[in-house]
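Only one protein chain is missing; all other protein chains are in place.
Chain lettering (A, B and C) follows the sequence in which the chains are written, and residue indices restart at 1 in each chain.
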Amino acid sequence: MIPRRDLPVRVAARAELSPTCFRLTLSTPEVIDAAPGQFGMLACGGTFDPLLRRAFSLAGVVRRGGLSEVELLIKEVGRGTTQLRHIAVGAELRLLAPLGKGFTLEAGDRPLALVAGGIGLPPVLFAAEVLAARGAAFDLFVGAVSRPELLEVERCGRAAASVGGELVLATDDGSRGEGGFVTDAVERRLEAGQSYARALTCGPNPMLAAMAKVGRRRGVEVELSLEEAMACGVGVCLGCVVELSDGRVVPSCKEGPVFTAERLAARWWS
Amino acid sequence: MIPRRDLPVRVAARAELSPTCFRLTLSTPEVIDAAPGQFGMLACGGTFDPLLRRAFSLAGVVRRGGLSEVELLIKEVGRGTTQLRHIAVGAELRLLAPLGKGFTLEAGDRPLALVAGGIGLPPVLFAAEVLAARGAAFDLFVGAVSRPELLEVERCGRAAASVGGELVLATDDGSRGEGGFVTDAVERRLEAGQSYARALTCGPNPMLAAMAKVGRRRGVEVELSLEEAMACGVGVCLGCVVELSDGRVVPSCKEGPVFTAERLAARWWS
Amino acid sequence: MSVGTATRVGALPLANPIMAASGTFGYGLDLVEFCPPERLGAVVTKGLSPRPRLGNPTPRIVETAAGMINAIGLQNIGVEAFCCDALPVLRERGAVVAVNVFGERMEEYLEVMERCEREDGIAAYELNVSCPNVTAGGMEFGHEPVQLERLTRMCRAATRRPVWVKLSPNAPDLVATARAAVAGGADALTLINTLRAMAIDAAARRPVLARGCGGLSGPAIKPIALRMVWEVHTALPGVPLVGIGGVETGRDAVEFLLAGASAVQVGTAIFRDPGAPLRVLSELEHFCAEHGVAEVSSLIGGLQWP
Partner (left out) sequence: MSVGTATRVGALPLANPIMAASGTFGYGLDLVEFCPPERLGAVVTKGLSPRPRLGNPTPRIVETAAGMINAIGLQNIGVEAFCCDALPVLRERGAVVAVNVFGERMEEYLEVMERCEREDGIAAYELNVSCPNVTAGGMEFGHEPVQLERLTRMCRAATRRPVWVKLSPNAPDLVATARAAVAGGADALTLINTLRAMAIDAAARRPVLARGCGGLSGPAIKPIALRMVWEVHTALPGVPLVGIGGVETGRDAVEFLLAGASAVQVGTAIFRDPGAPLRVLSELEHFCAEHGVAEVSSLIGGLQWP
């Protein structure tokens, strides 16, 4: 496993994915060996505005023509992401990566359930493509508030299909795929007798909590990728802490961002 | 005279002029009617870094294909100018212009002496090209520390030649043109019996003071374009004040940046 | 959705809560084409003294990270010139004018006010007892509660108009000075003035400013200003506050209103954008419309403590 580094990266491409989301492709000569669920801290520019780096899950890392290409899927929500949305292709940034602990991909003989809500897709998509490459079975559940906010649908479909898995789309408003929450879609499958080795989940907190409860009810282990506000991303500021079921309070950037639901304090799953 | 406005401008072109200086061409549909010596306050970007706008003399304003093109010649000296040097063509900025009072171009029958030192060239070049267009006579004196820092030499030559004027280059190290200070070059002409209606001068403070003294010794009126640190550029912060010979202390952004030497407190010319 | 912007600072009703701050908007008439003074809740004049002042030597300003330090030293045209030249025009335009009053001695505050009392069209006085950039006057009154109460009482007695006291964030005990001003009869408190600060030219081994130190303003200080407004609001709930410090956007204004300010002043932002106060006002209205706030005044002190 190649260690974290503060990588000088070039903006190789920028692509709009939805009214609010875009894809950033960052390239560097360095070899990056990252696991799905790990993230990077991106310095949006050299200036003091914004001051802090921004945390983004790695959505994919590919080696191409002597370069590593890191993919980020980003939702524009504030100062930093707005600057990134307008950044010039060719701009030089710094990415501190890979950071944190990712998903558990080992699954034995049962398939995995990959569950993404909204901009929680990046680490889940990364997992899907890695599993597809390994030929490991999974179903992929992708939810969003409504049709236009469903990202990278084709890629998701391709990854799932390549291992005979299902791509289940869900929108809160029913404008595409199954109506209602994506976690309900998962539960319906479990109800129908489908069995999963583990559910790997990323999305807004209410959705993570919902997924944890489903897992509890149905006896499926659930891993959650959390999003706490982070200053350093490397465990020294203690800004991003989460409380564990054993009462310990740990930095999610270092012990996480991925945790099994039971490891987290009860409010997450009970 | 069209009033000052806060113009949304597009970066139409950026060109390197020397190891430290570059030309920025800003375009806007608005019609701009500016006089040589006037300046603009440029917001280097939408962020808080840098917080304040930067003051730049207008080096030229041309109307081309339904657009006004404003030229700035900029020396990279710090945060803002470094950002401007790397700004993407096509970027949108805001320019508050035209501001302040410019040079007096009316000259009767005698020629004007246009005198620039270093990055003091922009307003002087603007004056030269306006006078050239009017067919009014002038000699153009351009000084720099050394050869590579002489900017826009061809344009200067063309402007002067078009009205039968002389372009006198001077470098402190003698690497091009006459050796020594450009103000000495002016004085040598005056000594040799050349007579000027007025000297329009911009450059570092020591050079401005030297020129004022030359004017005093030789009985030539001298106008100086000053560079005080500015926050607002429009007379409300009182950061940029200069002391006048009558004891008044006035904002140079409003009463200036161009002053006749005698209007300024004695330390400028005695 | 249409939003009601009316507010009041104590007894003084304002069409909207956004003012241009003292020292950043001249005498209200320098930027009329970008920001007509009559469209604002009020305009606060540059600090006025009985006689004109030349201020400090230059450099007087320096930029810092998301802020700037100034040491203008209260250069101003004097109350007489203001009353003769600027005030009639402001009156004519229908602007609501607050006069920022400065004196080196207590009597000078009264001198300025007495001259203003002879004029119509002045809505309030804002006592500047917090300027860090003058050798005499300014902060010395603002830091010492007993002195401040005396000064405020004297000024309060000299007029029927509202008297605001502009507090210093550099005071040893902010709440104590606030109490003193209120005890002296202040109708409202403006906070904050600039924070004492210094910039150094490493190569020259000297302070950048000719005066050495100056006052820090701009976005950098907003978190401190918000904390201070909230602190004074919770300590003196009934007292009208005018919030100021680093306001750049309508959202910033909302934050100050929530923290307990009845109105908000825009200062340094004007240097970045000559139309800043008007922009802040329209952004404020937009925010309210978006968030279903029918009356801007309903935001005042609306902060829910965790």
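Keep this in mind: a residue touches a chain if its C-beta (ideal position, glycine included) is under 8 Å from a C-beta of that chain, and two chains touch if they have at least 3 such contacts.
Everything quoted here is computed from the prediction, not taken from an experiment.
Partners of the chain left out, restricted to shown chains and counted across the full complex, are A, B, C. Note on the undisplayed chain: of the listed residues A:Val11, A:Leu52 or A:Val153, the one touching it is A:Leu52. Across A:Pro3, A:Gly65 or A:Gly108, the single residue that touches the chain missing here is A:Pro3. Even with one chain removed from view, chain A keeps its contact list with that chain: residues 3-4, 6, 43, 48-53, 96, 228-232, 234-242, 249.
On the side of chain C, the interface with the absent chain consists of residues 64-67, 69, 172-173, 195-200, 202-203, 205-207, 209-213, 216, 218-224, 226-227, 230, 246, 251, 254-255, 258-259, 287, 291, 302-306, using the contact rule stated above.
By the touch criterion stated above, the residues of chain B touching the omitted chain are 48-49.
Quick note on the criterion: only the chains that are shown with their structure count from here on.
Of all chains, the one whose Cα centroid sits at the greatest distance from that of chain A is B. The innermost chain, defined by the distance from its C-alpha mean to the mean of all protein C-alpha atoms, is C. Here the CA centre of chain A is 54 Å from the CA centre of chain B.
Between chain A and chain C the centroid-to-centroid distance comes to 47 Å (mean Cα coordinates, whole Å). Averaging Cα coordinates per chain places chain B and chain C 36 Å apart.
Residues of chain B in contact with two or more other chains: 48-49.
Chain C has residues 65-66 in contact with two or more other chains.
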